[in-house]
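With one protein chain held back, the other chains of the complex are shown just where they sit.
Naming follows writing order (A and B), and every chain is counted from residue 1.
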Amino acid sequence: MQLGFYIPAAIAIISSILVITRSNAVHALLYLIVSLFSVAVIFFTLGSPFAAALEIIIYAGAIMVLFIFAVMLLNLGQEAQAEEKRLLNFKIWIGPGILSLILLIQLFAILTPGFSGFSGFSGQVISPKEVGISLFHKYLLGVELSGMLLMSGIVGAYYLGEKKKRSRHRFFQGESS
Amino acid sequence: MLNLLWLVPVLPFFSFLILALFGKKFPIKASAVLGAGSIGLSALLTLIIGIGFISNPPENFRFVQTFWTWFNVAGLNPSISFYLDPLSIVFIFVITFVGFLIHLYSIEFMYEEEGFSRFFAYMNLFVGSMLTLVLADNLLLLYLGWEGVGLCSFLLIGFWYKDPANGAAAQKAFIVTRIGDTAMAIGLFLLVANLGTLNINEILTKAPAVWPQSSGMATAAALLLLGGALGKSAQLPLQTWLPDAMAGPSPVSALIHAATMVTAGVYLIARTNALFILAPQVQMLIAIIGAATLLVAGFSALAQHDIKRVLAYSTISQIGYMFLALGVGAFSAAIFHFMIHAFFKALLFLAAGAVILSLHHEHNIFKMGGIKNKMPLIYWTFLIGSASLASLPLITAGFYSKDMILWFAWSSPKGSAWLWAAGLFGAFITAIYTFRLIFITFFGTQKTEIGHTPGKLIKVPLVILAVLSLIGGFIELPGTLGNLPLFSGFVEKVLPSAPVHGENILQEGIFQAIAAITALLGFYIAYLLYLRRTPSEGKNLLQKFFYSGWGFDWLYERIFVRPIIFLAKINKNDFIDLIYTGIAAGIGLFHGLLIKTQTGKLRWYAMGIAAGAVITLTIIVFL
Partner (left out) sequence: MNQVTLETSLALAGILFTTGLIGVMVRRNIIFMLMSIEIMLNASGLAFVAAGSKWMQADGQVMFIFILTMAAAEVSVGLALILKIYARFKTLDADQLNKMKG
């Protein structure tokens, strides 16, 4: 029946949980990519192929790869991993776990049918063409704004990532720019 | 003639003003002339007024000179007016005359002191206030003078202010008399509330009409006025300030604490006699207090080392005699003793001051001795004064006055044998301590060298007062010795006469003989104890007890002073302030708590957001 939904759903949940419990950063990132893939499959099931494609291309393909590059640049090494393992004891999970559980229960409670009266779904597909039309008609302003946002992101990332070659007295050599 | 009455108190006030404002710039001689001269003028005026009054008495033996109405509120309108009658004439005579002699003496005594004009300014203010007190027509003006003399007493006791001990003694005097003053003020309020007036004559006529005999209100008013008198006159239980007041210069002790201010209480009671007659229990209380005080002070004087403290306790004791007389209804006897006491006590203090000055400010009698032949005039005047104090029979004025009191203590319907016995025993003790003082100070081996020899300005007042101490008594000869009641005849125009049991001359004669023998016996015992053997300071327990004035200071320290200081200390940070500091501290606490939430840790903030989301959702959706 809705295996197309429930299996990716399960995979998404499991891999998300695995993301937050790994001690190795690259492993966690790879699990995150798995989670993103499964969510893309769910998008397909929901009849939104464009969103699914975007998810894979941009989210998993660009953003996560960027993440992996940055982690590799950091060159964390074995001792960082050991440190992570050490810091991740059981006690830490209790507080956040309880809080989030309560939140989840509340969310579920909101979603029960008696509450707001949602019901079924039609299975129709929303094609990319419709998305495009909507994007450049109704939400044109939003597109422009996100353009500007990306611009600022680029500028910021460029500036912050720059390695300035400044002359410092050898006394201050310990600090990096 | 009588219209010059207003000048008598105003001259000293005027001189006070000039000395206070410009005294620093005057040369010493000018301050002296102004200071002593104003009192001298007042004395002269008093003499003239007195002669005019006696030879040509005004109607009813009263004369009132009104200036203006002080205020007029709700029917109460005291006025600034001076009231002359035989009682006030006696007082102003003593005040101005003895005051003048003391001022002359002070010119030489205080000659080298800095603050010379300040001294005379205070003394003149004092004389002015005292004259206002006795000349006042109403109790409010009397209270003004009362407070004025209290102020001057404070200023003069602490005259050498650079030594903090003097300041402490002045404070003690002021505070203890304040207690009495407060009682007196409440008494005045009572009188105003019930009788509607503070005019003395009106009170004396209204009170018997408004209050029945021994009514509660009369007793209360009389008791409160008595409280004021006890404070000013240093009687039990407010007598602790007078021995310490000897920290002031000797002329101050002579004028204020022997002759005038301490007798203000006697004056008050004599003036408002009708009130006390209305409240016989209070009058009995006066007699008992007088008797008890004279004994307590007498014993204390036996053990003192300081020459002035002996005389101070002696003053307390003699005023006890005056109170005893007032208590048994012998008002004229009390006033007579007041006058004679003023003479010989002022003489004793001035002579003691001369001794102290000559021996380089040495006060301890055990460090004196053997100066009898070196300072003959002072010795003889001191001896005459002491003889009068001890009431040596027949030749001294003190004999007549004290004997009159003792006789009335026995014979008056309000008197009793116990009171008479107390007075007699007191006379015995008086003789002992007086001659103890003479023998230790003037006889024996000399221990301190003589420095300054006294000049004319010291010697002349001493001589005059000595003469008065001898002959002053002859204006009131009792029935057994000539029956010349000049003084009491004069004074009893305005004071109730003392009722006497029976005019039994023989009985009176016997009692006089007993009194005379007692005085001589005291002299003999003193001779045995202090002249035959060498006196020592003596430190056994009984002597220590008497030395400390029967431990009153110790008692008051523990009962009153320490608790009040304790309360003041725990309230040092005003407990009302605690409310404000408490609020501030509470806010500070809250701030501390809030700071803890700013940990700077990202995860903590994320937790905060999550918790906030949970709470908000709960409230919005589920509640």
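The rule is short, and it goes like this: contacts are C-beta pairs under 8 Å (C-beta built on N, C-alpha and C of every residue); 3 or more make two chains touch, one makes a residue touch a chain.
It should be emphasised that the depicted structure is a prediction, and the values quoted were computed from it without experimental measurement.
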Practice prompt. Spell out, residue by residue, where the missing chain touches chain B.
Written response: 595, 598-603, 606-607, 610
Item to complete: Mind listing the chain A residues that contact the chain we can't see here?
Response: 1-2, 5, 9, 12-13, 16-17, 19-20, 25, 28-29, 32, 35-36, 39, 42-43, 45-48, 50-51, 54-55, 58-59, 62-63, 66-67, 70-71, 73-74, 76, 80, 84, 87-88, 92-93, 95-97, 99-101, 103-104, 107-108, 111-113, 118-124, 126, 130-131, 133-135, 138-139, 142, 146, 149-150, 152-154, 156-157, 160-161, 175-177
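Going forward, only the chains that are shown with their structure count from here on.
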Fill in: Contact footprint of chain A on chain B as seen in their complex
607, 610-611, 613-614, 617-618, 621-622
Worksheet item: Can you list the residues on chain A that touch chain B in the complex?
Response: 95-96, 99-100, 102-103, 106, 109-110
